[in-house]
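One structure is given here, and the rest of the page talks about it.
For this view, one protein chain was removed and the others were kept in their places.
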Amino acid sequence: MVNIVPRLLKDQLTKLAEKDLRIDGRGQFERRNIDLEIDVLSNAEGSAKVVWGGTIVYAGVKFALREPYPDRPADGSLMTSAELRPVANVKYEPGPPSAESIELGRVVDRGIRESGCIDMESLCVVPGESVWNVNLDIHVMSDKGNIFDACALAGIAALKTATVPANRFDIGEDHKLPVNKIPIMCSYKRVGGRFVYDPSEEEELGGSERIHITLGDDGHVHSLQKGLKGTFSTAEFAEIFTNAGKQAEELRKIVEEMVI
Amino acid sequence: MVNIVPRLLKDQLTKLAEKDLRIDGRGQFERRNIDLEIDVLSNAEGSAKVVWGGTIVYAGVKFALREPYPDRPADGSLMTSAELRPVANVKYEPGPPSAESIELGRVVDRGIRESGCIDMESLCVVPGESVWNVNLDIHVMSDKGNIFDACALAGIAALKTATVPANRFDIGEDHKLPVNKIPIMCSYKRVGGRFVYDPSEEEELGGSERIHITLGDDGHVHSLQKGLKGTFSTAEFAEIFTNAGKQAEELRKIVEEMVI
Amino acid sequence: MVNIVPRLLKDQLTKLAEKDLRIDGRGQFERRNIDLEIDVLSNAEGSAKVVWGGTIVYAGVKFALREPYPDRPADGSLMTSAELRPVANVKYEPGPPSAESIELGRVVDRGIRESGCIDMESLCVVPGESVWNVNLDIHVMSDKGNIFDACALAGIAALKTATVPANRFDIGEDHKLPVNKIPIMCSYKRVGGRFVYDPSEEEELGGSERIHITLGDDGHVHSLQKGLKGTFSTAEFAEIFTNAGKQAEELRKIVEEMVI
Amino acid sequence: MGGYGDVELIAKDGTRLDGRSVDELRPVSIEVGVLPAARGSCRMTWGLNIAEVAVYGPMEAHPRKIQRPDRAVLDVRYNMAPFSTSDRIRPGFNRRSREISKVTAEALESIVMVEMFPRSKIRVEIEILCAEAGTRCCGITAAAVALADAGIPMKDLLVSVAAGKINDVVVLDLDKAEDNYGQADLPVGILPNSKEIAFLQMDGDLSPAEFDLAMEYNMKAVDEIHKIQIEALRSKYTGGDN
Amino acid sequence: MGGYGDVELIAKDGTRLDGRSVDELRPVSIEVGVLPAARGSCRMTWGLNIAEVAVYGPMEAHPRKIQRPDRAVLDVRYNMAPFSTSDRIRPGFNRRSREISKVTAEALESIVMVEMFPRSKIRVEIEILCAEAGTRCCGITAAAVALADAGIPMKDLLVSVAAGKINDVVVLDLDKAEDNYGQADLPVGILPNSKEIAFLQMDGDLSPAEFDLAMEYNMKAVDEIHKIQIEALRSKYTGGDN
Partner (left out) sequence: MGGYGDVELIAKDGTRLDGRSVDELRPVSIEVGVLPAARGSCRMTWGLNIAEVAVYGPMEAHPRKIQRPDRAVLDVRYNMAPFSTSDRIRPGFNRRSREISKVTAEALESIVMVEMFPRSKIRVEIEILCAEAGTRCCGITAAAVALADAGIPMKDLLVSVAAGKINDVVVLDLDKAEDNYGQADLPVGILPNSKEIAFLQMDGDLSPAEFDLAMEYNMKAVDEIHKIQIEALRSKYTGGDN
């Protein structure tokens, strides 16, 4: 499909930016409202639903036993997947995953994995014989902007609520999946010249490059990704890096309050 | 490919229907001639060729040993496949199977499977260790209408003639595959307002919705499928359901006579 | 892509052929310059780089252990692959392998395999338990004509230099892969009416059918392939078959000198 | 159908394991307009099943070879989320979901006024978030509501429901356990006003008399579910007053 | 080629396991016009091999990027039915069938007057229903007859046949056992009138003298098979009189 770049939208966003305004009235680093629900899917062993502005994401956790890899006989594994599917927006087409979809899945996965929030050795059942594989599937139902952050949030919330179904597999009592950390992703988009936090659908259409930052509980960075055409300066990065620290703290509280 | 609906053909079929006529001179529930041959493929362990009007279908049976599924340690399996392939008609394109092709395969498979004509426990070799998988492959060579019924007929005939090749696998004597029932599929198509049995290629092109009924030896129904755009009333269904009982009896005789 | 046949090029090649000339000044059976380097890839267990005129090909050998096939418990295996990939020429598109690419891979594979240059029993580690699989991957980096011969040459040279990495797999000392023969492929193309050896990119574009001959050390033929539209006479074949014997001898010397 | 074992699914007095009578539906609820990115949408819960449907279009049909000069095409996808079942299922389409998508599209084409949008495409995305037997009926019923929510002209709604057979007794609306050990399943799609049949499948074993009874149960249930569809649409478009 | 073991395939007097002499073909039969849906068709049995070929077109070439402004393209598919071999083979194309389809198409393009149908496509569907060594030759030979049956103008027919080597002896037309334990296989496609070569493959091991003898056997067989092709076409178009 020929993607007619919406010049008028771009011009409008630029004019607004000159007055430090955004198209939906938010401030530069102001976030849309978030509604987080947990335990929403009865066939999943952990689940969460995030309504982030008009963006809606489900995450579900399923467990399965498998043989460990020979070089790591006591380690379980975590597989995180997130995809851009046709249900989420008119712009997504059916077919094999696009490069955009693959990037989403890998960036969300890295943010969670690299934070070390799950101790892979805690997933060992019998060393060298049997370990848990944790499947975290993130399902975007409605994309009105910033699905990266919504996916990451739904993902960690679903993990935090997950119960290891040991009983169903005849290997002991069900127990909570130990999740030690709450990594939070914060995404910024250049719109009308400067970066804004939590871009809306219009801002994604009329903006340029994008930066995703995943921060751990201690303020350490676990994952970075720059996407789309465009460049930025180290000073610009420093500003949003600082902002991300604040945003992450707020979002971490939302998760903590919800999942106790 | 843009499918120019053949309006003229549709009009003609409607006019004929008003006089209770069909384009090839048949009555509403009259079938084309069927020629059934068996044991036609020397590398298959059971085979049949059906020439049904201008529609030609081969079916071949192959056996293989496999491990049983853990939850059904004494059950073998039957895999039926039928595909719309480019050899059969100018309208079929190469490439991954179309939705039409998948529907054909699944409807033919369900009719045979759900009739219970093969006792899956009779395919057990060593419980928990080794069972037979029966592959029934149905190959359409020429599609001049109503391939569903032709495939189903060739399929059950090939099964009825099949020999389990135990000797070749060093596990005993060859023996007949036990097939207890003869499920028969009867297909109806709305053409010019009313349903006709055994639609021809022209009637498929100029008609609308389609109903497939698979009946067992005792007149019980084992599988139903409505295909294509269109609706029908319960009264219409009752009429063709009754007719299918008669057609199935005749076709079952053809199979019984051929395979003793 | 619509392939506008370059009629002017074809006419020019025909005029040149009438005077027994070729577009780059070579004689009918004259070859371009060849530069063969070995041990060029530090992660491969055997490697070669062939610069054949403007055509550049890398070949790399990797070993892996596998279970033998039940019917040949003492035989290892050789998998040769060569593909037409987008890096090699503007005319190659990304995507699943084209028929041309599959033909290249299979013809190069057959020439090496059918020569019997590798004794499959020499790849046995423990009969019935463990054998070596040899992966010979041929990577075309620049196609300026006659990649078939360049691939075959790089392939056999890489095999001749390969070391079986037994030490890395904890099953003994590293040792040379025994390679008993040097099969050589010679390709001919009908250009301007007659066949020429070692066609250039322009001759491939403006010519017609192609013949590939793989000869063993003793002058026996191990593989033949005619490609593309066109026919030839037995007399024409006899002439190039004789010429191939001479070319193969020269090329075999290049390999022998390089790999001792 | 499975048909395995001698599992007792229904008591002598006709009460089923979950307390329902033979012709009783599981609890059903419908909510309209739940997905902001879609033109029309619907969320339906049916027992433990959860389906959400998004409708996009009418839009230009791409690639051009799928265009029809005299009507819109319905591009329907039925998809089960990986976490929707007890054992995780691999994402992506399989033969089962492709067949269900096809028959669903054909059923919906029978009610949508497709002639009003030549050369165009209407996308219907059915997502099964939680599955407990009867997902195809749940998806079709929700899709009809989502199409209405998108303002697509239709000649009627469509209600899909299934009856089946367990322990040799015909019952309405099989749940998971009943489906696993059942003897037959007869899902239909009915236009609630004309009672025409736009969707029909069946597998298992039914005598003609059992078939008639199963259809009778289905027809009665159609009216119940149709009321819930209407209520959900009215609730959105009249601000919840009725 | 396999080349394994010391299997004795040929007696001292030159008689082969099935009683044939070194330059003798297996039984061959050809029937024309066997598939009603096709424009032209052919059924060929060759030993235990069974091939059926359907020809469709000439028709507009789709997608447009495969069109050639000066000629028709031949869209050839060689396909083995799942039940055609001793061990069932997975349906669908594989690398072997794609290569055979390519060289078959190129051989047929050498005889069809493709210049008469610019921008068009001719589809040739070769189905191997039963396989017993030599299926590619059987398919090519049958395809040439099916093209003639479809009324496609051709400058000549095409006959494909293979000679090979077993127990160090050159023989014509290897059967299954001979192919399994053979030392070489040389399939060719020959224009029966001009004796030009339109198709050539070979693998195994042949000395130049063995190659010449194999080609001699092949050329003789071409004439035999060509007669059967002509007879089959005449039989259809003259009502069986000859």
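Order of writing sets the chain letters: A, B, C, D and E. Residues in each chain are counted from 1.
Rule of thumb we're sticking to: a contact is a pair of C-beta atoms (placed from the backbone, for glycine too) under 8 Å apart; a residue touches a chain by one contact, two chains touch by 3 or more.
Fair warning: this is a prediction, and the values are worked out from it, not measured in the lab.
When the full complex is examined, the chain removed from view is found to touch A, C. The missing chain, though absent from the display, is touched by one residue of C:Asn135, C:Thr163, C:Ser208 or C:Asn243; that residue is C:Asn135. Interface note for the absent chain: among C:Gln12, C:Gln28 or C:Asn89, the touching residue is C:Asn89. One chain of the complex is left out; on chain A, the residues touching it are 1-5, 99-100, 102-103, 105-106, 110, 114, 116, 209, 211, 216, 218-234, 237, 241.
Where chain C meets the omitted chain, the residues involved are 1, 41-44, 47, 54-56, 58, 60-62, 64, 81, 83, 85-90, 94, 135, 137, 139, 141-144, 201.
We adopt the following convention: only the chains that are shown with their structure count from here on.
Shared contact partners of chain B and chain D do not exist in this assembly.
Farthest from chain A in terms of Cα centroid separation is E.
Among the chains, the centre nearest to the mean of all shown protein C-alpha atoms is found for B. Once the centre of each chain is set as its mean CA position, chain A and chain B turn out to be 48 Å apart.
Put simply, the C-alpha centre of chain B and that of chain E have 32 angstrom between them. Our note on geometry: chain D versus chain E, Cα centroid distance of 52 Å, whole angstroms. With chains as nodes and touching pairs as edges, the resulting graph is an open line.
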